[in-house]
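Only a portion of the chains appears, each positioned as in the full assembly.
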């Protein structure tokens, strides 16, 4: 219908973008495929297109299915606002609120979901193509995907706090190359971004928060980057998860709570987690599991403190304080130059009376743990206050607290041949000295 | 007047964008508020809008006041050029110049300013809203804000070199969430970007130079990032300043002179200054003040050398060479893996004959200073040359210089319980060995 490769959802003749932007976009994709049929018309022929979503509210009742390369879907606003805060404001105060919902170029995910349906069915954008080549250069930029509501999970928790609704923002099912996700907002989705089999993927400068899980790179993949994002998952999920990836660069992200883990890697090798700021309310902030090997974890700032907000008090990820903030089951990893702040109430330690662990080498061999600085404080936090300034106040408090005794590095018998340098005093590092090389951080009078 | 949420300043019926783009944009914001009145129309209703500023010169005589969420103001060009170089070219040569002013999508800030008026009055864009929720997701991208001229400061200095004019680019007065400032250019403003009470702010990939102060995060805030910017403030101000922030990530910035400080943090905790390139003409390049604690300062490159440009010869920030390039008044910070180059003329050291200090721990306790490399050279710079190739030449010169004796780490009596490892030889580190843990960098023959 169009002779151009520029589409605007508000001017397309098929469908009603307010009522079902999914139908509109699928019609555009059909049009692209209808017009771009020749693979080699004068050295080109299938350049793809851009679909523009101006600021506005667009309900999505039909899943968008993308099976063409070089498609960019672009808005003009990531539109995040905290739905979590809003839903926890007493309902009688809602009329006093300036606005109730996220905004920008906003997709309202309203798919008809059956119970126990395949996870991919709940995706607003579903990307898959068989055959060769892999899909290349699909881009999502500068719009908002909003899952609208969470729902009861059977626990009796406020339904809007469960992080459960079966909805996914973008789900990429098949092998892909050079995809980009940039400047997006994701909110109130059980999974924001799930990508299988990624090669040279860039997830850069997005706002992904109040989603069950934020970024999951599944299956396997290589040579990708997750950089410069603001991210915070729910207590069940991961802010960043990757499995069987090589050469992944996770850097310059500011990862805030909650997230069962800030970053969890399974079977990931020769990758970097460097230069991130990580904040969590539970142990297990960064897990290198499943034999993750030869990775570099360097110059990250880890902060673990307590949940300050009433609706989530008592929630945790099930891990006790012996798990460590950083937990490694793998070989030949490097852990260099990280700062760890553990700011907790000693009365809350699990198991009670235990000495909390900061870095735990659980299995594997040959890890190099060097020049990490651990700060641990025993505090009695004033929790239960939901306002922003109180949150900041808690975050800033460093004075009225006393030093907490911790194990800075614990090496299990199943892990050996590690080198631990300047990452804790002689008493703070618990490791078999006959099986691991060790140099304690000097102490005064040394 | 519009039924769409896409606005273009050149086609709007109210006002004249060349004469006063402020009036035009305020009229658009009024239109947005007039049209978007229902907070919950089918789960939406207030998506905000995008206001587009095509490349062009737009004088701003009326302050833009933003009090709606989800507003993006967007141009197509950051438009920086060096006004400083131009104003210091002899006036008789101006007719030979290809162009005289910055460009791109350019706002010419021309507000009627009274002497000693409240600072916020001089802001081109003023952002404030009372009540709940906080403003969310206001975005500024890809345009230029030009303050046009500096003015006499009473010192007798050339008026265009004072960095004083009472003008601010963007001033955010009230609590805010998920704001973005991306791809912008700021030039010849006394303050480029002043933001109070920021939560999850992103200041990313901007060009902010020849402004008195560049980025100031005031009041308090949390979980924000300042990343991947090119920044350079005036001799009075700060390239990056933050107070009472927690979880701030300052990374991957290239901060060039001048700037009284490249980065100054007051009362900032659990934050990161990592992986930046910092260049300054004065001591006090990075100051952690006001009890800034538990921060990570890692893998930054610090270069301090001399002002090479005639118009600013003799100007400094009032700090002598005992202040250190990095000065810490705070507790439990980590300073790991930084490179420091101090390239100065020993004849210029203040106080005369003193041994300059690189890292100074002035007050506090428990800081961890490890694996920092200090290079210090005594040079006799050829100053007074303004051309770009000469500047680069000065920056590249490493040969015809001799090693300068410095104190790599100085720990004041008011700071104790610190750990200093591999950051200077036994003679280069001045600290009470009974109050601080110390391991000297090995020297040849060790």
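Should a chain be cited, it is by its letter among A and B, assigned in written order, with residues numbered from 1 in that chain.
Rule of thumb we're sticking to: a residue touches a chain if its C-beta (ideal position, glycine included) is under 8 Å from a C-beta of that chain, and two chains touch if they have at least 3 such contacts.
Since we're looking at a predicted model, the values are computed, not measured.
Enquirer: For a quick check: 2 copies are placed, so what copy number does the complete complex reach in this file?
Expert: Full complex, one repeated sequence, 3 copies overall.
Please note the rule applied: only the chains that are shown with their structure count from here on.
Enquirer: In the complex, go through chain B and note every residue touching chain A.
Expert: It comes out as residues 4-6, 39-50, 69-72, 74, 129, 131-134, 136-137, 139, 175, 177-178, 180, 182, 197, 199-200, 202, 204-205, 220-225, 227-228, 244-249, 251-252, 267, 269-272, 274-275, 291, 293-296, 298-299, 331-332, 334, 336-337, 366, 368, 370-371, 417, 419, 421, 434-439.
Enquirer: Can you list the chain A residues touching chain B in their complex?
Expert: Within the complex, chain A contacts chain B at residues 10, 54-57, 59, 76-82, 85-86, 89, 93-106, 108, 148, 183, 185, 205, 207, 209, 228, 230, 252, 254, 256, 275-277, 279, 298-299, 301, 303, 336-339, 341, 371, 373, 375, 388-389, 391-393, 395-396, 398-399, 422, 441-446.
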